[in-house]
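Only one protein chain is missing; all other protein chains are in place.
Letters are used for the chains, namely A and B, taken in the order the chains are written, and counting of residues starts over at 1 for each.
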Amino acid sequence: MSNQVHPKDKEILPGLQIEKVDDRIMTLNVGPQHPGSGHMRIILKIDGDYIVHTDPDPGYVHRGEEKMAEYRNYITNIPHLERPVIHDSCNILYPYCLGVEELLGLEVPERAKYLRVIAAELNRCVYIEYWLAIYGIFLGHSTMFMWPMGDRELCIDLLDKMTGARVTHAYFVPGGVRNDIPPNFEDVCLRQINYFEKRLKEYADIFYDNPILISRTKDTGILSREDAIKLGTTGSVLRASGVDFDIRKKEPYDVYEELDFQTNVLKEGDSYARSKIPWLDMFESCRIIRDALKKMPKSGSVRVKLKPKPKGGDTEVYRRVESGRGSLGMHIVSRGLPQPYRLKISVPSFRNLIAMPHLLTGEKLGNMPAVYWSLNYWPVEADR
Amino acid sequence: MSSTDSTEIAKTDDSSLASDLDKSLSDSISKKFSNVEIAYVKPDRIRVNVKKEEIIDVASFIRDELNFDHAESVSGVDYPEDKQIEVVYHLGSYTDASLDKKILALATRTPREDNPRPGNDSTKLPSLRDVFPSVSFHERECFEMLGVYFVGHPDNRRLLLPEDWADIPPLRKDFRIKGR
Partner (left out) sequence: MVDDLVISKQSKGLTIIDQVNSHNANVFIGKLGDILFKAVDKPLGMALNWGRLWSLWPVHIETACCSVEFGAASGPRYDVERFGIIEAFGSLRQCDLVVVQGTITRKMAPRLRLVYDQMPEPKYVIAMGACAITGGLYFDSYNVLPGIDGILPVDVYVPGCPPRPETLIQGCMLLQEKIKRMKPR
């Protein structure tokens, strides 16, 4: 009775319906101006201390990327397509470039494939460090904000050397990468990655073995294996629930097949496991970078020449990669034009958003930030 | 959705590269449902075009017999010259190790109207939410972006657009960006 829509208000626009108020249930708007929400609003109904209903309200950064892509050709689409996740920009351009290469029938030079892997893994570290910093500040752990924010700059420096920009690299282009790396990059990269890995190990002492963190995140927001599969979650959320699924292993793209790494899987499915998986992923990223630097051809071209305004055939492609948050797919429908006829970006954040009402309902209100941010969710990406 | 349709995605020559598993998957669908059209079989990518009356049956078959258990994305494509809107479900599998690479695109079409009134016109499709719970937010997005109403979806509300959006759904082709 309490949450029924008033019959008179049914004609009002969706999202603006006025609901009858119950004395016991309180409606709480978390966001968009709130330190525990990010760029979105979560409409919570709470009964005492417990959340009884969750309604995520994204769309505050919906910028119409998919519509804009229909007006730009395959090359000029690059800069705005990386904006949804500017701190993971290589990985969001990766499926786009793979898809366009499949459309245009391009063969990427061997050295460019390795450079792509190195850039993508560095960018994954940048993303996860930022995510971890915000996770720390969400839980009131200020040191965990400062440490990853500082260590993140190491990877940003490397990417800066490689691509010439701090966060928005636009490094990947259909047919390779934009430019070759500077001379002594390998040595600098190896040195910084070794130091970075040493720093990562110290996070265990301050954060992951911290009894306060453990008591706040253990056994909160448990996502069972069946639910994780049924809801179609992806990335760290899925792997924390015991499903071994990593696109880099399952559907290897570029040179991931030849590189030595493993995927991290935990069985618990709670917020603690979900917060730990990305941290473990960073060690694997370091391993991949070291391996790729060793196996990379020392010289060669990094980009194939493209005709101006290349046209795709009358077909469609769907390519996906493992980004910092999970499987990121691009569905490109081409109809023989220089522009894509339709470009759908299937983002992991949007897929993990489905799990949020499922996890938050029944939790205590105080656990909301811990559960919410452990979903590895970046609102700008979900809104596109 | 006849094969003479000019906008039909052309069959490519990649089918020779497709593995036996791809072919057996597409054969099992076409054997079970006679009206279903296999648009292409590329390596690891299969596309199946179905009529909207059949889509729930085909989706249930794909889930129960072929072990595809979740939807990766739901993309709506507008074809104004056919007066149709196409909705493509990209289905994947987490549980079956042999299907890790495979993406099955399940496509269906619905008539489109020139003056859309989302939810109150003939642009409707049966919702696959009961078959694949993972499509629930994707279908909400498709509803507001293309005006395809999903019958049976309990939550056909607005998701990303502003609450006061009164224009036609933005991903339709007749919605033009100003100055372009």
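Simple rule for what comes next: a residue touches a chain if its C-beta (ideal position, glycine included) is under 8 Å from a C-beta of that chain, and two chains touch if they have at least 3 such contacts.
Just so we're clear, the structure is a prediction, and the values are computed from it rather than from any experiment.
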Quiz item: Looking at A:150, A:182, A:297 or A:336, which residue reaches the missing chain?
Solution: A:150
Quiz item: For the full complex, which residue in B:92, B:147 or B:170 touches the chain that was left out?
Solution: B:170
Self-check item: Residue touching the undisplayed chain, where the options are A:26, A:75 or A:167
Solution: A:167
Self-check item: Positions on chain A contacted by the hidden chain, ascending
Solution: 32-35, 38-39, 59-64, 67-68, 71, 79-80, 83-87, 130, 133-134, 145-146, 149-150, 152-153, 156, 166-168, 380
Practice problem: Please give every residue of chain B in contact with the chain that is not shown. | Solution: 161-163, 167, 170, 175, 177-180
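Note that in this section only the chains that are shown with their structure count from here on.
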Self-check item: Where chain A and chain B are represented by their mean Cα positions, the distance between them in whole Å
Solution: 24
Quiz item: Within the complex, which stretch of chain B touches chain A?
Solution: 7, 9-10, 12, 44-45, 47, 69-73, 75, 77-78, 88, 90, 94-95, 100-101, 103, 105, 132-138, 141, 145, 156-164, 170-171, 175, 177, 180
Quiz prompt | Touching residues on chain A, where the partner in the complex is chain B | solution = 13-16, 58-59, 62, 64, 66-68, 71, 229-232, 238, 243, 245, 250-251, 313-318, 320, 327, 329, 331, 333, 335, 341-342, 344, 346, 350-351, 353-354, 383-384
